[in-house]
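Removed from the display is one protein chain of the complex; every other protein chain stays in position.
Our next item is chain A:
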């Protein structure tokens, strides 16, 4: 009898992988193991829409009915503690051992911890739905919220907190917000939007000390300022969850290292989503690790397919979005691959920056504007990037030339 497919991690990636196995016609056992008490759910709303209402609600990827109907066994609130590669089994924190024919590690990432003393109960991180519930309870009119880190999670949360009337200060050690992966021209628009909404942003200042007395947090900056808050939310990046894989002797390289088919150094074990680093074909096999919802979804599906022997190589172009106030930012590709930028202005102040490599190849596009004004062109840019196209810079910059026409060329 088949031991079946075992998935460790029941987030976007693991959840999608389980569903994909059934979509692809696999009829053996499928088991999904998660350490949270909830159904598999989408995390992006946790820093956005989930904060807007009175109480965050779970946006489940699959209901109990769907999981039952598709014979997906979902084990909640347990951790995987060890992989026995020789016996093809995984031991769980409840002592049970689950066998597998193929194993998928979709263990995700965890918030990077702020490595300093003084943190207490009023210093929190956002990763899970329960984290979101705890943070939401503090977002009320007049409450003081300090956000440590001017990255996406921090800024989205800052926007949500402002909407609820909180007094928000963002502290960023780098000279500007969104240093990683977002062009300065676009970061500036976001910075201005936050300031217009009343968020105080402090860049280029390091934290010298933190004191949390359980009722409030005092953050002393190296520049001499003291920020006092009712809650400090720390959003300084994420680290891949690799402990289980490392202890099993799998190769780790900025995440669980996988090949183009998402296979680890053990041919029966795959890894996908935030926890893995993989070769990105569109940039000549450059090894990257992505912390992004769509990547988690796509890699979950790709891993499922390859666990069934499809032998399909990863070919997607990275894509990412963020919503803050009425603005949406979308980025496809990795802008650090580019050496030249061409700007295309759209209606309503929206614009797109096209990033071109030395040889003229389009390697990334970053856009920002109200609502979904940049979505279509970013999607077309993504297809151009995937085709390794070298569109004429004049055409990219001209509002009157449709991007779709460049795709056909």
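What we mean here is this: contacts are C-beta pairs under 8 Å (C-beta built on N, C-alpha and C of every residue); 3 or more make two chains touch, one makes a residue touch a chain; residues count from 1.
Following the convention adopted for this analysis, contacts and distances are computed from a predicted model.
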So which of "NADH-quinone oxidoreductase subunit NuoE", "Chemotaxis protein CheA", "sulfate adenylyltransferase" or "Naphthalene 1,2-dioxygenase system ferredoxin subunit" is the UniProt name of the chain that got left out? "Naphthalene 1,2-dioxygenase system ferredoxin subunit"
For the chain that's not shown, point to the residue among A:152, A:321 or A:354 touching it. A:321
Tell me which of A:201, A:217 or A:301 is the one touching the absent chain. A:301
Touching the absent chain: which residues on chain A qualify? 16, 19, 42, 61, 293-294, 297, 301, 319, 321, 371-373, 375-376, 379-380, 404
